[in-house]
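Shown here: the complex without one of its protein chains, the others still in place.
After this line comes chain A, so read on.
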Amino acid sequence: MSKKKWPLWEVFVRSKNGLEHRHFGSLHAADAEMALENARDVYTRRSEGVSIWVVESSNITASNPADNGELFEPAQDKVYRHPTFYNLPDEVKHM
């Protein structure tokens, strides 16, 4: 008997008043449906009005920490790259 594979899934949850899905953690499940059910138990305690996404971890491509320099460190001397000269009106929320 071959043991069923239980791959790793990443769980993203949008809470009731939340604006976007946030990564909550990961879990093992045999398929997407089971991953959803498990995520509900483990991460949301069944609070109403939440949305859950599950993605098999192998489907995620991550950036390589060795490339962090070229990817994430902009030239700090070029101030015009940073949008710090604008005053946001109060009506614009969640920036």
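Here is the rule we use: a contact is a pair of C-beta atoms (placed from the backbone, for glycine too) under 8 Å apart; a residue touches a chain by one contact, two chains touch by 3 or more; residues count from 1.
Please note the rule applied: contacts and distances are computed from a predicted model.
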item	value
"CRISPR-associated protein Csd2", "Tyrosinase", "Ring-1,2-phenylacetyl-CoA epoxidase subunit PaaC" or "Electron transfer flavoprotein subunit alpha" - which is the UniProt name of the missing chain	"Ring-1,2-phenylacetyl-CoA epoxidase subunit PaaC"
Touching residues (missing chain, whole complex) on chain A	1, 4, 6, 27-30, 33-34, 37-38, 41-42, 46
